[in-house]
Every structure is written in C-alpha cells, then in structure tokens.
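A single protein chain has been omitted from the complex, and every remaining protein chain is retained in its original position.
Labels A and B are assigned to the chains in the order they are written; within every chain, residues are numbered from 1.
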Amino acid sequence: MQNLWLIPALPFIGFLINGIFGRKLPKVAINAIAVLSVVLSFGLVVGVGLSSDWGTNPVHQHYFTWIKSGAFEVGWDFAVDKLTMIMLMIVTGIGSLIHIYATGYMAHEEGYYRFFAYLNLFMFFMLNLVLAANYLILFVGWEGVGLCSYLLIGFYFVKKSATTAGNKAFIVNRIGDFGFSLAMFLIVVSFGTLDFAKVFEAAPGKSVEVLTAIAMLMLLGATGKSAQIPLYVWLPDAMEGPTPVSALIHAATMVTAGVYMCSRSAAIFTHAPAAMELVAIIGLLTAVFAATIGMTQYDIKKVFAYSTVSQLGYMFLGVGVGAFSAGVWHLMTHAFFKALLFLGAGSVIHACHGEQDMRHMGGLRKYAPWTMGTLACASLAIAGFPFTSGFFSKDAILGAAFAHAPWMFWVGVITAGMTAFYVWRAFWMTFWGEYKGHGHPHESPWSMLGPLVVLAFLSIAGGFLFNVPKILESMFPIKEVEGEMTLTAISVTFGLLGIGISYYMYVVNTELPGKIANSLGGFYRLVYDKYRVDEAYDTAVVQPLVEGSTTVLWHGVDQGVIDGIVNGVGHQSKGIGGVLRRIQSGNIRSYATWVAVGAVALLIALGLGGGVR
Amino acid sequence: MDLFFFSLFAFIALICAVNVVLQKHPISSALSLVGVMASLAVLYLLLGAEFVAMSQVIVYAGAVMVLFVFVIMLLNAGIEVHHGRSWMAKLLGFPAFLAILGLLCFFVQRGFPNVGSVRFGDWEGGGAQQVGYALFTEYLLPFEVTSVLILIAIIGAIVLARKELD
Partner (left out) sequence: MDPLEMMKNGVPETFYLTLSAMLFAIGVAGFMIRRNIITVFMCIELMLNAVNLSFITFAHQHKQVSGHLFAFFVMVVAAAEAAVGLAIILTVFKNRSTLNIDEINTLKN
C-alpha cells in the first residue's frame, strides 16, 4: 500500500519497454504493455484509496533528498489526500479508457509503438504532478507533460502543420512556465521551502503583497498550461495530434493541471483577494470568448477544442470566486464528458475515413448508432441538462459566482446557453440530415466503443456518484447559496434554449445559419477567424522577436561583435605581423642597428631596475 | 706623470678608433686599428697588466691584424663605394650611438664613485708568474677548452677557404 512510487513507475516502465524495444515487438505486445501498465496503476490507485479511506488519512512518503543547500531542502515526496485521490482516479481511470480506445483508433497508424511510449511517458509525468508533495516535483511533472504534449501533438511529424503546432504548444507553455518558475522562486525567498504542508501552514502569516505576487505568477503559469487568455492559442492548434491525445491530454488531464495547481495552493490564493478576482475574471472572459468562437467553427475537433478552453474558463471562474471544490467538481465531470466528446469525435472521424469537416458529414445516425448515443449523453452533460453530471458541477460554479458578484452569474449563464448551442449544433450537423461526404461510413470497433459507453455512463451518472464538494468538505468548507433553486432554474432554461435554437437552426430551418452569417458579415468573419488573435500575436510578438533576433542578435552580436572580435584578433595579428616583418629586411646593417637599439633598451631597463649600484 | 702618459695614449687610441670608422680604404682602417691596439697595450702596462700587454702586441697586433691585412690584399678590396641603402641604419644609427655612449658613461660615473687611482707600478699582480699560475690552476679547464676551440677554428678556416677541387 505504501508504495506510492509504483503508481507513476509502472507507466514509466511501459514507456521504457515500448520506447526501446517497441520497434520489434508485435502489436499485441505493445498493446498489452501500454494498457496494462496504466490499468495496473489504476488498480494501485484504488488500492491506495481503499487503504487510506479515499484520502481521509493522508499518506506522505519521502523517497530521497534531491536538493540540499544550506537551510533549503527539497526531497522527492509523494503525498495523497482527498484532492489527490480525486485527481489520481481521474488520471488513471480515464487514462486507462483512452489507452484501450487508442489501441483501436491507432491500429493502422505508423509509429504505433512510439505513440504508446509517449502516452505512457505522459502518464508518468502527470502522475508525478498529481502525487507531488512540493512545488518542485509538481514542476517536474508540469514540464514533463508539456514535453509529452509537444511530442504527441507533433506525432505526425511529416506534416509541417503538426510540427508547427507542437512548437507553438511548447513555446506558449514555456511562457507560462516562466511565470510559474518565478512564483516558485518567490516562494523559496518568502517561505524558505517548497513543501506544500509547510508553505500552506505559513501562508496566512505573510504579507498580502507577497502572496498576491506569488498567486499572480502562478496564474500566469496556469493560463499557459490550462489554455486561458492570453496563452490559450496553442490549444486549438494542438488538434493536429491524434484524437486520443486530444482526449487525454487536452481535455481530461494536462489542461486541468492549472486548475489543480490553483486548488492545491488555495491557502495562498484565499489570502490574496486581488489575485482571486483576476482568476475569476480571466476565467469568465475566456469562457465567453472561446464559446463565441466555438459557435462558428466547422472542424469538429476545433469546436471541441474551443469548448475545452471555454469549460476551463468555468473551472477558473469557480476557483476565482472561492468555490474550489466546485472547480474541481467541474474538472472531474468535464474530464468525463469532454473525453467522451473527443473520443466520440474520433469515432466519427474514423467512420468517415479521416474527414473532420462537419459540412461533409451528416446523417451518421444510420451508420454509427452507438457513437451517436454516447455523444448524445456527452452533449446533454455539457449543456447542463438536469441531473447529468455537468448540470451539478456547472450549477455549483454559477451559484458561487452569483454569491460573489451577480454580473458574473449572468455572463456565465449566457455562456452556458452558447455552450449548449454549439455542442448541439455539432451534434445535429454530424448525425442528422443526409450524409454529404464521400465513401461509406461505418461503425467503430468495440475496442473504441467500449470506453465510449463507460464514459457515457459516467457523464450521466457522475454527478450522483461523486459529490466532490461533499468529499472535499474538510478541505474547502461548503458555502450555502441563497436562492439556489432559482439560479438553477435560470441556467437550465438557458441550456434548453441553446439546445432548442440549435435544433431549429440546423435541423428544421437549415438555411437560417447561412442567412445569419451573411447578415452579420464582417463580425461573423471576425469570430470565424478566431478574432485574429493568432495574427495579432504574430505581428506584435513573433515577428518583432524574429526580426530582432535576426538583425540584432544574429547579424549584430554574433556576426558583428563575436565573429568580429575573433576574426579581428586574427586580423590584428596579421597586421602586427606584417609590420614586424619589416625588420627582417635581409639587410645586415639594419640588423646591426636593431641589435644596438636593443642593447640600449636593455641598458635602460637595467639602469631603471637598479642593476647598477 | 701617469696622467700625462694616460692622456697621451688615450688620445691616440681615440683618434685611431675614429679613424677606423671614418677612413674610406680598408687598409687605412686596418692600420688605424693597429694603432689602437698598440696604445691599448701601453695602457695595459700602466694598469700593471704586463703579460696581457705583451700578448696584446704579439697576438692581436702582430697576428690578427696581419691576417686582416693579408685578406684585404687577397681580396683586392678597394675604396668603398656608396651602393645599397639601409635607411634603418641612418635613422636609428646615430641616436643609438649617442645613446650607448651616454648611457655607458653615465653608468660608469654612477656605478663607481669611490674607486681608487692607477699609478704605474702600484700593483705587481699582473706578471707572467701570476697569470701563468692562475691559468694552470684555477682556469685550467677553460685553457684546455680553448685549445680545442682553436683547433676547430683552424679546421673551419681551412675548409672554408680552400680552393675547390675540380
């Protein structure tokens, strides 16, 4: 039971075996190793849960001291409490399902073993992140999942767009990581330690300015990892990676690392109100922003990508208004239904032989009924249909938002309506009407459908099964919200409205979307172009950097100064040598003269040096 | 008296030395050099170095300079003509000369303020007996080595100057 290290170690062993020997192993072996390592990890997690009463009795394990410098010490520590248990179950559980799904989805892909090796490596790092008992180990996991994200986004490395997207993800994440590193430095300076327990114990005693600074820097890191404004731009491009990657990393686990980190650091955030406010506003803004973009996109994966950004915004909203457990609850339910949405999209893409544009789909309910059914469950959950898992978690957040500031509630509710709209728009476009594509769509194999069914069940029933605020009550006390029933009714209404409008626009009156788009003209195009944020970043940040690097650093410093110095030294030596060469004139008399001059110089030197007394 | 002899022969030495430098024909320079050596020999005598003075006259003035004269005769060296140039010598030569002269005199003045004076006959330590004694006891090794040196010089001179065998 006490071997917490086994939990990440098993996927790591899977990575090593598949990475080193995978080329020669048969597919069955690769499958077995990859899937088993994660499933066994899940089993271990369950075992830890049972033995520690699901985190009520915290477990802390110290493995070795990594850094010891004076009074500052950091060890490789793992700890399990209730929050960790929730995260562990999500990561290993959904991870296992996606691994099983991937065996079916990637069956015909090149580099099969490489994919599973990377996926296992990702699991290793993510589990490190979640199990960490101090900020440094968390950062190790943080960076590691960023690396795996880069590797997996650029998995189809022969495609330039994929490698570019991988680069973009890594670089944008790096900016966030910079903020996180600064936060860690500040913590070391203020607290003298990176250990969670010690930091949170001492947090109330520090000044608000310091805590706000730390929290804001952590927020910067979280916006990078969890794709919030301003560092969200990598997530839509990350859809270049295979769909299981999008499901696992960019829906269920990696992007939630930011929310997890903020929840874990609740002690710091609660004492820095300004930072919390900023978190909430950024979350809300991102939610609205991404939802509007999601309403216009035609690529099914892009719709869900923007949906992820938007839902992450909800989680940050929850954290920002102080409802940490609500944020974590939404994290969990979002993991269920978003993973399901992505896997289902993958199933759809698989059915249409690689087609991702929804305008070339339609009428798939005849060909892929199981996919349709599971995706319907997910869409209901995300729209907040009453009593689905999404309904509970979203209402918890919106209620807390209302208690904090009513305007946030209203914006959030409108966004909920937009969420319902775009998800069901995607659903109707994909499954209703007539099939507009080429070829013969077909249902996916059971290796893919199995996990879909499991996730569908969790999306519907997850809210009842796991009442996260109740679970985390000891860590984050539950606050009662007045008028909760009214608020719930309002948000449900907006959700149903969204479903209804989308049904009307995409099933009943299919001309309407085109007419609305035309009448909105320029504004529609702006939203369709994702508000041209990427272009803005390019002009404002990327181009100047590249220009500056080329002219200043490359031509100026490298070629001019450094090469100039090095070449210049050679040049000068040549010049001086050229001058000195004139002494060797071949004329004996001039040699004689130089001898005499040298003798004079020696005499003077001796005289000055007191050689003559 | 010592002062008179010293001044006389020092003056002769200087004149002859300047003559060595300024004469156009090598043979005149050679004869002037003989004059320098002779006056130096007298000065050695004044300093009590009998043996060295004699060997100066016999070896230096008598053998080495004769050798010089023979070579001048052999080579039919004529009056020096002004061909070739070395601007370096012209530019730096005169200052260097002045500098050496000035510096040496300065150091001599500075370095030996309290020396004694030289009177003819005030020291008997330079006679043949003393020199011979030191030569065969303390300086035996250089003496023997010098003999080897002379041997090498002889061989070198013969090899370099002989006629090519056709």
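Methods note: a residue touches a chain if its C-beta (ideal position, glycine included) is under 8 Å from a C-beta of that chain, and two chains touch if they have at least 3 such contacts.
Worth saying up front: this structure is predicted, and the values here are computed from it rather than measured.
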Touched by the hidden chain, restricted to displayed chains: A, B
Taking the full complex into account, what residues of chain B touch the chain not shown? 2-3, 6, 10, 13-14, 17-18, 20-21, 26, 29-30, 33, 36-37, 40, 43-44, 46-49, 51-52, 55-56, 59-60, 63-64, 67-68, 71-72, 74-75, 77, 80-86, 89, 93-94, 96-97, 100-101, 104-105, 108-109, 112, 114-120, 122-123, 125-126, 130-131, 134-135, 138-139, 142, 146, 149-150, 152-154, 156-158, 160-161
Could you please point out the chain A residues that touch the chain left off the display? 584-589, 592-593, 596
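We take it that only the chains that are shown with their structure count from here on.
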When centres are defined as mean Cα positions, the distance from chain A to chain B in whole Å is 96
Chain B residues within the chain A interface of the complex: 84, 86, 88-89, 92-93, 96-97, 99-100, 103-104, 106-107, 110-111
Listed in rising order, chain A residues that touch chain B in their complex are 585, 587, 589-590, 592-594, 596-597, 599-600, 603-604, 607, 612-613
